[in-house]
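Here the complex is missing one protein chain, while the rest keep their positions.
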Amino acid sequence: MDMVSVDMKKLNGLLNRAVIDVITTMTGFDVEDDPDCSQFAEFESVETIIGVMAVFGSIDAVVALATDINSSKLIVAYMTGIMPTDLTDEDVHDGMAELVNMLVGRVKADLVREGLDLSITSPFSISGTNIEMVFKDRENRICRRFIAGDVEMFLSVAKI
Amino acid sequence: MKIMTVDDSAIVRKIIRSAVEVLDYEVVEAKDAKEALDILEDEYEDIALILLDWNMPGMDGFEMLELIKKDKHLRHIPVMMVTSETGGENIIKAIQTGATHYLVKPFTIEELTKRILECLGRG
Partner (left out) sequence: MNMNVNISSKEFALMQRYIEEECGISIGNDKAYLIESRLSSMLGEFNCSSYEELYHLIYTKKDRRVSERVIDAITTNETLWFRDKTPWIILEKVLLPQYIKDLESGKRDRIRIWSAGCSTGQEPYSTAMVIHNFLDIRGLKEKFLPKFEIVATDISSTVLEVAKKGRYDSISIMRGMPASYRDKYFKREGRVWILDDEIRNMVDFRQFNLQNSFVLLGKFHIIFCRYVMIYFSSDLKDELVSKFSMALKDSGILFIGSSEMLSVYREYFDMEQYEGGVYYRKKGEVL
């Protein structure tokens, strides 16, 4: 079974709900999705941090949650109660990885309930400036933008 | 008394620390099962509750739960699984093995606090 036969519309809905649930619960932010956005994150010349996780089984895909470094500090600050200035780089990386872990766990539960068989990898994070994620299969890709005040996040799911 | 958090995520350990300190318990952190079991060997008498992640590198949380519940010194300590692994089957497995509670990430700090108090029998 590939991502198309899971029903992209349904998967989109599950991902949307998972991102909003996870970020809202962990940070207290009011998160909204931007239904008009289908582009992957573009943080030109800005340091970006991306939490990443892979899913295998009925769907083989990589899930990435990207945001700029200042937004990620704000997110992790509200998760932990630690002022952004007191957060270490490790805290921020760990926080972004953990958010991806939670949202993939949430979507996995929904899909397993639908009868899919899925395994997940450990989450990790990458950071840098002008990072570009290029996926060969442009058809089976989901890109979503989420906003919470000044915080902007991009979720990208791509079949691998 | 102390509450132990076993989680490979430093952020999750910090969130748990916040909730536990408000309840006036000391926090003991371990980043994996091995470190946790080493601490428990010396400090098991002071540990009132263990919050245990399921997915960790090395021994996973479920295996550690099984070890705890088979050990005559440790089995009385309540264990709450704290995990992003949802799904009824895992919960049933954990509860049948002796876990007191099963908390799914993401959680609010209120929910975490409430579940901790329930495990400590103060609900």
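First chain written, first letter: the chains are A and B, and each begins at residue 1.
Operating definition for what follows: a residue touches a chain if its C-beta (ideal position, glycine included) is under 8 Å from a C-beta of that chain, and two chains touch if they have at least 3 such contacts.
On a predicted model such as this, the values are computed, not experimentally measured, just so you know.
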item: Touching the absent chain when the full complex is considered, from A:93, A:106, A:144 or A:159; value: A:106
item: Residue of B:48, B:67 or B:91 in touch with the missing chain, whole complex considered; value: B:91
item: Residues of chain B (touch criterion as defined above) contacting the omitted chain; value: 15, 17-19, 21-24, 86-89, 91-92, 94-96, 99-104, 108-111, 113-115, 117-119, 122-123
item: Footprint left on chain A by the chain that the document does not show; value: 17, 25, 28, 77-82, 106, 109-110, 112-115
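FYI, only the chains that are shown with their structure count from here on.
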item: Chain A-chain B separation of Cα centroids, rounded to whole Å; value: 26
item: Contacting residues of chain A [partner chain B, same complex]; value: 21-22, 25-26, 76, 79-82, 90-91, 94-95, 97-98, 101-102, 104-106, 108-109, 112-113, 122
item: Of chain B, residues touching chain A in the complex; value: 9-12, 14-15, 18, 55, 57, 83-87, 104-108
